[in-house]
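Step one of this worksheet: look at the structure below.
One chain of protein is taken out of this complex; the other chains stay put.
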Amino acid sequence: MGSLLIVKDAGYRLLPFRFLRLDDVNDKNILLTAETGEYLLVPETLLNQLVRKELDVSSPIYKDLLARHFIYEPGGHNPIPEMAAQYRSRKGFLLDGPALHIFVVTLRCNHTCQYCQVSRAPQGGAGHDMSAEDARHAANRVFESPSQVLTIEFQGGEPLLAFDCIRQIVETIEAKNELEQRSIQYVITSTLHHLSDTILDFAEQHNIQFSTSLDGPAFLHNANRPTPNKNAYERTVEGIHRVRARLGHDAVSALTTLTSRSLEHPEAIIDEYVAQGFNSISLRPLSPYGFAKSSARRLDYSMSEFIVFYKKALAYLISVNSGGTFLSESYASLLLTNILTPFSSGYVDLRSPLGAGLGTLVYNYDGDVYPSDESRMLLEMGESGLKLGSVRQPLAELLRSPVIELLLTCGIAEALPGCSDCALVPYCGADPIEHFARQGDPVGHRAFSSFCEKNMGLLTHMFAMLRDGDESIQKVLMSWLSRRSLNDLPSAGYRT
Amino acid sequence: MKLLDRWKMLIGQSMALVPMIGSPMVDAGQTQLASSDWLPASGNTPPAFKNTLNAKDAVNIYAAHRSHSSHRSHSSHYSSSGGYSAPRSYSTPSSSSYTPPPTSQGSTYGSGLSAPRTAAPSNAYGTRPAAQDLSALVRRVQLALMVKKYYSGAIDGVMGNGTRGALMAFQSDSGVGINGRMDTPTLNALGIVIP
Partner (left out) sequence: MLRLDTQFTIKNAPQRRLFKIITPQELIEKGVATCAGNAGFEDLMLWLDDIHVTNQHSLMTLPVGGFLLAGKSLNANHFTATTLSTPKDPQVVKPGDVISVGPDSSMVRVLYRRGSNSNLLFMTDRCNSLCLMCSQPPKDIDDRWHIDENLKLIDLIDPGIEQLGISGGEPTLYKDGLLAILAHAKSVLPEKSLHILSNGRLLRDPSWIEALKHVGHKKLTWGIPLYADNAADHDHVVQAPGAFSETMAGLYNLHRAEQHIEIRVVLSKLTTIRLPELAHFIFRNLPFAKHIALMGIENTGLAKKNYKELWIDPADYQEQLSLAAWFLDIRGLTVSIYNLPLCVLDPGLRSFYRQSISDWKNLFIEACHTCAATEFCAGFFKSHSERWQSRNIHPLSREDLIHTQGARYEIA
């Protein structure tokens, strides 16, 4: 019988890798990504030679492909130990367990933000506060996580309205930590409208940081976040100054939430952050939860509109950095870390296996435990099915909940349809909860997924910048990667 | 219908869901990365790299911007070469006073090693017989007295009349107690350091 030789025997064999056509701008438009996360940008002709075993083994590109784990030489060097080390390091977060613990201490709030993801309870009254008993239990859950580094984040409503609850939780955790000796960072997400000296004293004592929302200059911020006195912006800025005066310049960070009105003002938003002296900005699109979903259309915009906005904002931001002001965009920095390093990401929202439940836990004001912030917001939309259990159950039991198991089934990008073949999967993540919220299906159809659209759009944009950007752009990107000022970066170094 | 049931339908599963962490791997060739107590298996595990970037790893924390502080010089002033140039006329020692070990398994070097010293920066004094220490000390005293021109006898390590006399003369001139003994003030005055 005739046998067709379908595999030509050459000196090298292929290792598993994926590829993607980036654009038609440049002849190096094929992105190759290895299992390790290493990448190469090559012309299409080379891809053909590579798979047809026609590569010139004396060429530099052959050595690049070998060194970056796209090919190997049978009988030659065994690359598996290095590949295993890189892969293990990238996924190292798995063995750490939940590191971000969110305490929703109250639902009370004085704002009526149109895109709010939580129900708003009136300011007075403690009906929607976390009970002392539940707080105690939740503190125990925290230490059942094996992670040596823990972040405790207080959310709400407006958490400062339940400051006594915060105080109790911090003190309980600090007491337990005398023995445990973990590295713990506390953050309060707040509008900063309800600061007091007592609160600041306490924050100083326990090294608590603040995170606030600053949507942009006054007209934008106030339009997005109405308060009875229409002065949300003024009071937040006043709060920022007050925190800084007391606790230091870097004790408060800020992020934006972008409405369709925001999309018209990329430069103004960035200028506001520069004016307020921040060193990082987070340009976050709206998520499909809470009031955003049910609000008027004027809030909402398509993901492609967001991406257009983001590219404009990023270009402007880079020019601001080149001018000498350090202001990094946090999602871009995260993507750069994923693309350029073999290290595990600290960001729970872009992980595979998913971050919800495994990397983060939410202790709700009513004593229930959820795998993520977003799943709690689904609750506000009438969906309670993602509850893991009660704060009184031990962590091991909560993580054995059928919810977790099902999330895992849909939560490993390398196993999802569409993702498993995508060249960007080493740098991306899985988010079954968002897919469920938007599409009603936790696996999600990739072609209609705004999660996919966002990440593909931004990742391909980053790759194009890394390929095409001039030395000054590279230096800004490197300054974000290494968190150094441009003064300490006389050269961007080797690229690709 | 409960959410989970809806999801299971969507995914088309009727499988029993088994905890993923801690179950023995079916494929015999694999090694588990971690057992159910979260601890990594020891042995031939792939290294897990720690982050070398200046940025902090913590979630939701926007690390304070720090200007890069330049590294202290790593003190390796070592050049690339072996550093040792064999002398031009070199012959292997004919009879070494160090016995090369027989080629046997196991380390043979343990026996020749000195015991750790009893006190830090102390030396052999802790492990030598006391009489030998005393004799060495007396010699140092005799030497010191000779250098200072108080003594011209033999440096024999014996506290005889000649040595004692010289010592007392020195003690008298130096303003320390004249007792003919090698006490601390006297040794200090002679420049002798005893740890």
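A and B are the chain letters, set down in written order, and residue numbers restart from 1 in every chain.
One rule holds for everything that comes next: a contact is a pair of C-beta atoms (placed from the backbone, for glycine too) under 8 Å apart; a residue touches a chain by one contact, two chains touch by 3 or more.
Keep in mind that what you see is a predicted model, and the values were worked out from it rather than measured.
Student: Can you work out which residue in A:36, A:209 or A:257 touches the chain that's missing from view?
Tutor: A:36
Student: Kindly note down the residues of chain A that lie in touch with the hidden chain.
Tutor: Residues 36, 38, 60, 63-64, 66-68, 73, 76-78, 81-82, 85-86, 340-343, 478, 481-482, 484, 488-494 of chain A touch the chain absent from view.
Student: List the chain B residues touching the unshown chain?
Tutor: Those residues of chain B that touch the unshown chain are 44-47, 49-54, 70-71, 73-101, 106-110, 112-117, 121-125, 127-128, 136-137, 139-140, 143-144, 146-147, 152-157, 190-193, 195.
We adopt the following convention: only the chains that are shown with their structure count from here on.
Student: Measuring from the mean C-alpha position of chain A to the mean C-alpha position of chain B, what distance in angstrom results?
Tutor: About 45 Å separates the centre of chain A from that of chain B.
Student: With touch defined as at the start, can you tell me which chain B residues reach chain A in the complex?
Tutor: 2-4, 6-8, 10-11, 13, 17-20, 33-34, 38, 40, 45-68, 70
Student: Enumerate the contact residues on chain A facing chain B in the complex.
Tutor: 81, 84-89, 92, 95, 97, 99-100, 146, 149, 151, 153, 185, 187, 209, 211, 249-250, 253, 279-280, 282, 326, 330, 333, 337, 341-344, 346-348, 359-360, 383-386, 400, 402-403, 405-406, 408-410, 436, 441-443, 481-485, 487-489
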